[in-house]
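Complex shown without one protein chain; remaining protein chains in place.
So that you can tell them apart, the chains are marked A, B, C and D in the order they are listed, and the count of residues begins at 1 in each.
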Amino acid sequence: MGAASLIVLIIAAIAFSGIAILISKFVLKPTTNKQKGEPYECGIPTQGKTWIQLNVGYYLFALIFLIFDVELVFLYPWAVVAKSAGWIALIEIVIFFFILFMGFLYAHKKGALKWM
Amino acid sequence: MYRETQIIAGSSHPSFAEVGQPGEFIINVGPQHPATHGVLHLVITLSGETIKKVEPHLGYIHRSIEKMCESLSYRQFIYVTSRMDYLSAHINNHACAMCVEKGLQVEIPPRAQVIRVLMDELTRIASHELWWGAMAMDLGAFTPFFHAFRERETINDIMEETCGARLTMNYMVPGGVMQDIHPDFQKRVKEFIQLYKRKVHEYDEMVTGNIIFQNRMKNVGVLSAEDAISYGCTGPTGRGSGVSCDIRKLYPYEIYSTLEFDEVLETGGDSFARYMVRIREMNQSIRIIEQLIDNIPEGEVLTKTKAVLKLPKGEFYTRVETARGELGVYIVSEGGTNPFRIKFRSPGFSNLSVLDHIARGSKIGDLVAMMGTLDLVIPDIDR
Amino acid sequence: MSVGKYIKDVWGAVRSLGRGMKRTLYYFTHHKEIITQQYPDNRETLNLPERFKGEVVMPHDEKNEHRCTGCQACELACPNGTIKVVTRFDMIDGKKKKAIDKLVYHLELCTMCNLCIEACPSDAIKMAQTFEHSVFDRNKLTKILNNPGSKIMDGVE
Amino acid sequence: MTNEELKAKITELLPAATFEEGGEWININIESKDWLSAAELLRHESSLFFNYLFCLTCIDWKTHLTMVYHLSSTQYRHNLVVRCKLDRNKPEIESVSHIWRTAEFHEREVYELFGVNFLNHPDLRLLILPDGWEGKNPLRKDFEDPVNMIKL
Partner (left out) sequence: MWSFSNISDNIHDWLSANFNATWTLIIEMVIAGTLVIGLFAMLGLILVIMERKVSAWMQIRLGPNRVGPKGMLQSMADTIKLMVKEGMTPNGADKIMFNLAPFVAMIVAMLLLAPIAFAENFQLWDLNIGVLYITAVSSIMVISILMAGWASNNKYSLLGAMRSGAQIVSYELSAGLSILAIIVLTGSLQVSEIIESQRNGWWLFKGHIPAIIAFVIFIIAVTAETNRAPFDLAEAESELTAGFHTEYSGMKFALFFLAEYVNVFIVCGLGATIFLGGWMPLHIGNWTGFNNAMDYIPSSLWFFGKTFFLIFVIMWFRWSFPRLRIDQLLNLEWKYLLPISMVNLLLVTLMAIMGWHF
């Protein structure tokens, strides 16, 4: 069916979720009370702000990931032709991995991979 | 007869009014949290995933058992203590009955002594089984919980047959035990021992030997021996830190001095050591039961006591080893039919107090492992 | 970390996980190990041990007679006021004789501690093996144990 | 150490303490103002070495309060009971939570249930009772629970 299928899928997803939510909206009468809308924190009112700056630990992995994922994208076209390119491909990838691994080791040594 | 009391707990905590550094936030774990197994409320200060401070807030199910006991007679108050540490109800009852007997200065018949010890050890196994399952569930493995319940239910069935209840038995009374054991008791206990021996290797396969589990437990919540003593940690929590604190060995009561069993000690002090202490303790309990099950002496199970018990003026203290640690029962008598004051030194209360000390600097996931291995039973803490 | 130790670590980890998976697969394929009880369906075959403490009952014989003398030992023994004995005085053969009017039992307060049964000198009450106590109205939990019109058995003092 | 040896040793080290007969363990009475120094002595004196406080509680005698400390030594396995009489209207005693860490929670419990004020306690707040609970101390003998369920 080709690329048109993507449109079908997106519409299907929206329709499915939309209809499901709408049905549940129609089926019941919402009730309200004071506590209902409070964020759940084991039944205790939450203290302090929730939307705060978070520890850098989480983001560091995103950064490292970014670097590695870009390398991974390079690998896809290489992988397709690797078999036909033969030894050149292997040598190339060894060099590529060597550099990548050095970067990895550097990150490891710097403690970027240790959770803080 | 009933009136609802309005208790608004934890509405404002002065020490937490101001929030500390940026990136730190305060999270409430409990009273309705899957990992607290009851209504423990922990206020945790977090920085990212790292715990800066843990502060327990208690009292959600505080029934003031100590006050209640002051208005109950020496026969009656024992039933309340089953509701303290409900997982080792027999041992609580045992401690209270022993304390009253100490005051009355009665000897209990040898048959009752053996039955009491047998029941205690069965309770200990049942309690550890539940702890094992619940702790594995806290760490995210659901299956062991059900496997542990299979063995635990067997014990509960045995209890039900003899004592008539599965959890809060009120079987031990001053002077002995309430009823003689059921005729099938010995057979059923032997069957249970067989079942346990057949299944015990599964504990190792499912949890103990599992690499994920070991990594979750090792070097988590390390408690040194000095701190364990200073914080009053007893039971498997203290013994995991290498503190010899088994009351059954140190201050033997009933027939424990004649029995062959080892005090289980681990030196790691981390969660894994506490875990291993309990696992090995179950084997020791099985060993005690095996020694006794064929050697229950014949005879009476209940010494004749007066219908209304009166303790002489004085103070009486007994210490027993429950599944969680040292339980102390302290009765102050003024010579009347009711205790003047009763204090229960519950093991969970002291074990909880160490949580803040060992949890600082670890992750949220570790907190669950620590709480699991401290084996907190909230009614025991709240009493 | 040497490469050898690295490989050994990985192998050890895989093996320990494999053991756990073997165990769960065993139970997955062995349905006879299942321990679930089909509770409301197996009501007929459900056997509770005779000592099971369900609720306090007062057995009556076929002549509608019970053994309770109204001595109030159970009321005194009860730690939380579950039992209330209401007595009256019957005139039997010109003598005043104490007998129970009602024995009120609050199931909602009862903790099944068995102390009343131990205290009873004439074995008038016993524990029943019932356990399905839930009702929609709390008042239904307050029970009167003696049957209407019942009287004390001969020979029980 | 046996009880007699212990008694002799304590008489020597704590002349202010008075002994009380009864019970399986040595009982001593100490003035509440002497308690902190006595506690440090009991904990750190190498021949006594009471490093384990296994029970800390309070008794309301209607005329006065008594703090009861059950001490034990994990090294010598001897036990000691220490009592301190407190004024019922203004109960005050030094905290020992820096000597035995377990005292911190137990003292908080006694603080709210008996109203004993522990001086120099690091964090003397309500532990069990709900916030805003003031003045009434449930385990005092004159405390009446307005919602007491059972009247016997």
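Convention: contacts are C-beta pairs under 8 Å (C-beta built on N, C-alpha and C of every residue); 3 or more make two chains touch, one makes a residue touch a chain.
Since we're looking at a predicted model, the values are computed, not measured.
Touched by the hidden chain within the whole complex are the displayed chains A, B, C. Where subunit C meets the chain that is not shown, the touching residues are 10, 17, 20-21, 23-25, 27-28, 31, 33-36, 38. Seen from subunit A, the chain kept out of the figure touches residues 1-18, 20-21, 23-25, 27-28, 30-31, 36-42, 46, 50-51, 54, 57-58, 61-62, 64-65, 68-69, 72, 75-76, 79-84, 86-87, 89-90, 93-94, 97, 100-101, 104, 108, 113-115. Residue-level contact of subunit B with the missing chain is found at 25, 27, 33-35, 46, 49, 136-143, 145-147, 150, 206-207, 210, 212-213, 215-216, 363-368.
Throughout what follows, only the chains that are shown with their structure count from here on.
For the pair subunit A and subunit C, the distance between mean C-alpha positions equals 55 Å. Subunit B and subunit D have Cα centroids lying 24 Å from one another.
Residue positions of subunit D with contacts to 2 or more other chains are 150, 152. Residues of subunit B found to touch two or more other chains are 10-11, 13, 72.
Across the interface of their complex, subunit C is touched by residues 72-73, 75-77, 79-80, 143, 149-150, 153, 160-165, 168, 170, 173, 178-179, 182, 202, 205-206, 209-212, 214, 307 of subunit B.
The residues of subunit A lying in touch with subunit B in their complex are 41-50, 52-58, 115-116. If you check the complex, the residues on subunit B that touch subunit A are 10-11, 13, 16, 19, 22-23, 25-33, 41, 47-50, 363.
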